[in-house]
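Only one protein chain is missing from this complex, and each of the others stays in its spot.
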Amino acid sequence: MMPVVELRHVNMEFQLDRKRRFTALRDINLEINEGEITAIVGESGCGKSTIGRICLGVLKPTMGAVFYNGRYIWDSGFSWDKPTRCMVQVVHQDSYASLNPLRTIYQTLSDILRFHKITRGDKDTRSKVKSLLEVVGLTPPEYFLDKYPFQLSGGQRQRVSITRATILNPKLIIADEPVSAVDASLRLSILDLMLRLNKEFGIAFLYITHDLATARYFVRDGRMIVMYFGSVVEEGRIRELIDNPRHPYLHALLSAMSTSDPSKAKRKRELPLKSLDMPTVDNLPSGCLFNPRCPYADEICEKEFPQLSTIEGEHRISCYLDRVPRWEKHSRN
Amino acid sequence: MIMPRNTGKRLLESFTIIKHNRRAFFGLCVLVFFILMATAGPVVIPLDMSQDFLMRFQGPSWAHILGTDFAGRDIFQQLVHGSTDVLTIAFATAFFGSFIAVLVGLSAGLVGGKFDMLMMRIIDIFLTVPNFPIMIIFASIFRINDPISFALVLAAWSWPGLARALRAQVLSLKHKEFVEVSRVMAMPYRHIMFKEALPGLMPYLMINFIDMARGAITASVGIMLLGLVPLSVTNWGMMLNFATFQTGAIYVPSALSYLLSPMLAIILFQYGLICFASGVEEIFDPRLRS
Partner (left out) sequence: MPDTEHILRIKDLRVEYRVREGFVKSVDDIDLDIEKGKFTAIIGESGCGKSTLNNVIMDILSPNAVIGKNSRVFFNGEDLLKLDRERLRQFRWRKAAMVFQAAQNALNPLLKVSEQFLDVIEDHETGEKKRESLQRINKLLELVKLDSRRVLSSYPHELSGGMRQRTIIALALVLDPEFLILDEPTTALDIITQSYIFDILTDIHNRLGLTMALVTHDISAAARLADNVVVMYAGKIMETGDIHSIFNSSRHPYSRGLLNAMPSIEGETVKKKPIPGSPPDLLNKPPGCVFHPRCGLAGEICAKEEPGLEDTGGGHKTACHKWREALP
């Protein structure tokens, strides 16, 4: 079975101004198979959204290849046919910006249905739009048809974005921080909705986020890729990564996350980091980009960029050191 | 209920919005007033252009509502008869200008690439070549007799600025998420242009529409004075010009209404347009409805 989307040795560079080039992504290899849920986790600026846009086919990488069902989409001979173009859809973080603010929910959804000739005539279209809204829990659907996006709550808008993404029966939905702008208590219901779509329709998801907790909830048995400043630092099954993180950066991320248990949350913690500053474009560290902040950094870390190497099975990290201690979940210092 | 093809209901809803917005409603009334003046006015009110110098520079009276001009002719009659041309030129220019600007600006912004570059060069040419000399050339080649062709010529020189601004707006919109989603859903450019991009640009277009209308009135005076177009004495701009510069009305106290009438007519017309425009914005952008 061909992977739905595959990235091979993808590099992405942006020209900042005449002198400087910014490397947003470095040697990314990624395979998304049918029905899989994969998370890309990292802080802002790590390149995760850029990967999303490359997977979406709207951004051409400076180097490397992007394959849709085995077809190389940036090939000179390639031209988009409708089924291929619609195979990958997106749900953005900002639901306000991803819905046309001047069109009602009905108009936004019916435009697509009509143009793609999925329905014919007003009656048919109306009933299809209503069922689309019901699928995502927007009931009664009649209430939402004539509303404009600004009249809906963030969670409701996000549901509309999600149902819109399913209209063309995509194989993969790129969810870029889909719940970050939604109230914390409503996040689960949106994630549950996406889980249901994954189970019922076999839609694969690429979940891009900075929040490990929601990633853990959503991805379940799938894989996670941890990014730092454009490179993959650790990847593997999410359960394995959270139980047994090996890269110091992942240690730091896990330490920084709070729990909802006050006695645990209040325990004083030292983040295993030497410095708080992220690297900037103008002074990129040599060798491993994480070495200025890594408490275990050694000489070799400054010399050369570590390649991804396998620890066990699918669990890979990009680090030289064997002596990075195991991360203890409950002893934060 | 909004069904895209059901224009009747949409008009009714639009009208309700205007009705609720006091400024816009006022604007609508003013515009209706002027349109009636332009259409029915000349039929209802006769134009008597016979000169009677004994009656010159009269102030408002029962016989002459707005007084008389330098030749003793009724000002109100002239305004009414002039309104037809003025409104036609103003609206037609603004309409043609906007239309071309929208087509060029939107397509250049959306399609990009070489097409965009070509359009930008054309716009640049229009913007740098001075209007008047070209218009003089135009006028000598093509006979400009009626307001419509006059409007076309004026429009030819007002569209480039707007086109460029629209293109800039489209470029910024292009990267907005909802446009990206439309692309990913393989929606055609025509849909993106008219259904996604254009409605957001309507407020901007409205303002420019008014500007063009206003500019057309002024430009028409200049062109007439240059003798490129047959002089129309009842054109408001022309009347204002006569009153201010040609006939010494500014020195005659009783001629105040001669001076003010065309001025106020122009101002009121524009103000009506502006007020109405605020309501139009609301029609296109539901977020502005209070």
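Just so it is clear, A and B label the chains in written order, and each chain counts residues from 1 on its own.
Keep in mind that, in the parts below, contacts are C-beta pairs under 8 Å (C-beta built on N, C-alpha and C of every residue); 3 or more make two chains touch, one makes a residue touch a chain.
All figures in this text were calculated on a predicted structure; none of them were measured in a lab.
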Original post:
Looking at A:Val232, A:Leu253 or A:Cys294, which residue reaches the missing chain?
Top reply: A:Leu253
Subject >> Of A:Gln15, A:Ser44, A:Ser127 or A:Asn169, the one touching the omitted chain in the full complex >> reply: A:Ser44
Original post:
Of A:Leu186, A:Leu308 or A:Leu321, which one is in contact with the hidden chain?
Top reply: A:Leu186
Subject >> Residues from subunit A at the interface with the omitted partner, ascending >> reply: 43-44, 153-156, 183-189, 191-192, 210-214, 216-217, 220, 242, 252-263, 265-266, 269, 271, 273, 276-278, 329
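Note that only the chains that are shown with their structure count from here on.
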Original post:
Considering the complex alone, what residue numbers of subunit A touch subunit B?
Top reply: 56-58, 80, 82, 85-86, 88-90, 92, 94, 97-104, 106-107, 111-112, 115-116, 122, 146, 148, 150, 164, 167-168
Original post:
Which of the residues in subunit B end up touching subunit A in this complex?
Top reply: 1-4, 176-178, 180-181, 183-188, 191, 195-196, 199-200, 284-287
